[in-house]
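For this view, one protein chain was removed and the others were kept in their places.
For chain A:
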Amino acid sequence: MEEFPEELRTPPVALACLIGCPEVHPLITAHLHSQQPPINAVALPDFSMIPPKKPPRDTLEPPAGIIKRDWFSKHRTRIPAVVAAIFSSRDVSGDPAQRLQVCNDLDKLKASIRGRNIKLGVLVVTKWNDKDNTSEERILALRKRAEIDSKNLIIFVPDHEPELQQCLSRLWTVLGELANTYYRDEGRRVRSRLEKKNYSSMELNVRYCFKVAIYAEFRRDWLEALKLYEDAYHALREMVGTSTRMPPIQRLVEIKAVAEQLHFNMSMILLHGGKVLEAITWFRQHTANYRKLVGAPEVIFLHWEWLSRQYMVFAQLLETSSPNALHVPSTAPVAEEKPTEWEFHPAYYYQLAASYLKEKNTCLEFAISMSVDVGSFDGSAESVVASAYLGQYSRLLEHEDAFIMQPLTDMEYAHYALAEGKRFKDSFEIIALLKKSFEAYSSSKAERTAAYCGLQMAREYFSLNDFSNAKQIFDSLANLYRREGWLLSLWEVLGYLRECSKGMSSAKDFIEYSLEMASLPETTGFSESFSKDCGPAGPATPSQREKIHKEAFEVARGESELNSDEQNSAFKVKSDYPIYLEIDVISPLRVTLLALVAFHQPMVKPGGQSLITISLRSQLPINVEIDQLEVQFNQSECNFIITNGQKPLSSTDIVQPGHRVETAPDLVLATNKWLRLTYDIKSDLSGKLECIYVIARVGPNFTICCRAESPALINDSPLWKFENRLETIPIKDPGLALSGQKAIQVEEPEPQVDLILHSSGPALVGESFILPVTVSSRGHAVHSGELKINLVDTRGGGLLSPRGEESFSSENIHVELVDISCDAPQDQSEAPSDKIQKIQPSFGLISVPSLDMGESWSCKLKIKWNHPKPIMLYVSLGYLPRSDEPSLQKVHVHKSLQIEGTTAVAINHRYMLPFRKDPLLLLKLKSISETDQTPYLALNEKTLLIISVKNCSEVPLRLLSMSIETEVKSDACTIQPQQEEFREAVVNMPGEEFKKVFTIIPKVKSTKLKIGNVSLRWERDSNATSSQVTKYRLPDVNVELPLLAVSLECPPHAFIGNPFLYSVKILNQTEILQEIKCSISDSQSFVLSGPHSDTMLVLPRSAQVLTYMLVPLGLGSLQLPRVTVASVRYSAGLLPSNASLLVFVYPTKPHVDLKPPGDA
């Protein structure tokens, strides 16, 4: 757009001229310019500067051109539409000499403007004070002299602000009207010629239309301007075939220049009016009209340049026109096809401008190469200038102090154009245009179109030998084409990249691009692929691929040099400059070499063997022979090298000593065929063993490092995904091909150490349960061993009792690890710092001393059960088999054992009254109905306490002693015996009950007498563990004084027929007389004498005895006659139990001596 002068790029502004009184000019000029629409003003200080009258034009002369180059600018800057003559009031109303001067000036001015039809306005400048002094008469005379309407004469008062503003706005209105009239009149004048077809040639027709349009533009009559521009444009188009005025080349150049101007003005009007759609339609028509008019072949580049300029200017217009109008295509029906989305984007036009400019460049280069004698014209080319008419050129000759314009011949013009073309380099302009387009497309997310612009841009950089810029763009393009699988485009781009890397002497890039090209899928059956125009790499044919493949390997092997044509630097792959390619999962070179690695098993024992298959595939067109393959793992000890059996291992090959070397019969990669290699692999280290790289070496200095991939996770590259090709599986075993992994899990080494937990059955509550643990080495020495002990509740939950959550004390812990005692280490020198021992209630840690093979070590865990609870004991031993390699992983042995915790003994007690003695306890009688279980004991009476001990465990226990410990040392009661050590330990078998009898005589009357605790000392029968004490608290008892005590007395046995005494003794311990009823029932077995039924009185604190004489009649265990004793006062009676009424009756006195043997 900058090609066009400024006055063409902005809407035309009417021009006024101010003459005289220069002091007010700035004021007026500024005001006129600031109004809307503005009026430009040229200022002439005085009337002597009025230009002379215009010489009459000879209209018969045929026109020399279509439009004068400066015609428009002349009207905008030099020929005013209206002249404002400014006089001061002093001159107007002054002396006659001054008045005469005014008249003369006015006449001179009128004479000058008459020929041009310029309108006149008059200003009289006066002072505010003098305003009324100027006589009406004088003013009228002036007006008459000037031949103007009264409204066109303005009294101008510059020194009074309100008046001044009024004057200025009046002046602006008057001048605007006059200018409009001028432009309208001029337009009409020219138009009448058009309507009468009063023109001698087509040129004049175009010129008249153009002029009318310009005058209309001055009047802001856009519609008329547009219509006339269109007329001019059509008339001009007709001239193409008909005009013969000039030599053909220059004629076309002129027509195109004018058409460009016309179209530009039209586009301006349309776009500023927001009619984008119409503008685009017009532009389409414009380019369609002229695209085919290429002109003479030697200057065809001028045509492309012109076309390119059309697009570029239109793009700039579109870009600068209001953006809101840009996206609202008008809905007016357009006869032509609707423009598509891209045609609203300036980027579209920039792109085409660039492509035409490129075309121009090509043609120009061709034209220059064709014309050998360009240089000869060079000197005279300088004298060629643009002539007065738009689009015409002529030679400027200096002839006797005058300049003469001499027309050019076509030949001369062509030379001139060539010489001009040579002066400019278009490449940068092309790149600039493309960059604009590229950025615009990128921002509107048209990635592919942007890529196409990028491609053109990169090609341009390439042609300028700017390889780094070109490579950067080509690389991004290659990514897009790879992703979407556009093979031919990718082939072209890679070809360029190959050349770029050559130019940059980068052998690595060269080899990479070459290999990628060589391994691209073949576009079989497509004739396009054999098209010649496929970039610098030539057609994408198989033979071309093979050629590229060979070139790459020749460079890689160092057999040939990489030399760029432009720079004379040659690059050769040598040992100083080795080539190292790395191929990872996202690398495009994956198709060149793909390495899949699969272990045949998912897990392996340490030191165990596993099979590993390495599958290599290449899509290169020719077989590749690999000299050496190295397989690298994350455990570097497993790395191994596969050498090619066909090639002897040369000294240059890198084989580190100690590394495993395998030899394969041959290592040849054929196109799209898997090279499968299967080897054993052995790892001693537990953990993950993963294959990381497969490195192929070809030649001494060329290495391809390929990241290993798992067959299970393989995905095809996008380029090959859409190809119809033979799919083969990488590993023969199809299951492995689908699921194979490049990593294997190496298990921990099998422990060669036994961990033995000696369980001795269930633990007993209260005892310190000793659990021996033995570590005995079978095949491993033990170093840095550690034994971890964990106690876990088998039912889940903690080992604490529920209420122990708040207070953490040993009482609340059900089971606790108390101690770990171990054998004193044989080696006394062992530093104590090595000994770790940590004991917590449920966790313990102890270090195990170093053991040699075959040795053993043991320790004892002391676990105490406070409550019966089963637990799980976990013991784990971690050790190092060798002391010299601390990095090795520890070997672990785990053992667990469930241990039941049971109660050892259950202790019970029972109170018994002495035989045939019954005290009357009133409270006991009263409480009989209640559920009170508190036993009642009689004061001062002997009571028997039977303690029974039951073995609840599964092992025999040995009871050592039993005692009753009274809590308070008092005489509240006497217990016999207080303590008894069993002389010989009582062995209590499981389930057995052991009973011990104590006597108690309560001495104090109390409702809650504390008896004390039974404490039983026992131990396991099996081993000599320390004895345990189990305590049993006896419940409190009620002690009261018995009121009455009844005791039956009778011999333990009787003889048949022999009488014996059977007496009932009633003891009254009260202070009152007690009335007792007693009766005796008859019995068949006995003959009885004594009171059968009686009531008797027992004196206070005395005893009454009731005696019967019985003679037994039967034999054996007989029931004595039942005596019933009842206290009247207390309504309580004694009913002796059946057991207490038995007596054994012998037939005769036994002959054995019943006396103890000692007495005999």
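We adopt the following convention: a contact is a pair of C-beta atoms (placed from the backbone, for glycine too) under 8 Å apart; a residue touches a chain by one contact, two chains touch by 3 or more; residues count from 1.
Keep in mind that, in the parts below, contacts and distances are computed from a predicted model.
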item: Hidden subunit of the complex - UniProt protein name among "Trafficking protein particle complex subunit 2-like protein", "DNA replication complex GINS protein PSF1", "Pre-rRNA-processing protein pno1" or "Centromere protein M"; value: "Trafficking protein particle complex subunit 2-like protein"
item: Full-complex contact with the absent chain, from A:194, A:534 or A:695; value: A:534
item: Of A:242, A:724, A:1026 or A:1137, the one touching the omitted chain in the full complex; value: A:724
item: Option touching the unshown chain, where A:319, A:343, A:509 or A:965 are the choices; value: A:343
item: Contact residue for the chain not shown (choose from A:94, A:407, A:485 or A:914); value: A:485
item: Selected residue (touches chain absent from view) among A:288, A:585, A:853 or A:1099; value: A:288
item: Touch residues of chain A, complete complex, unshown partner; value: 284, 288, 336-338, 340-343, 348, 352, 355-356, 441, 445-449, 451-452, 455, 483-489, 492, 524-529, 531-535, 718, 721-724
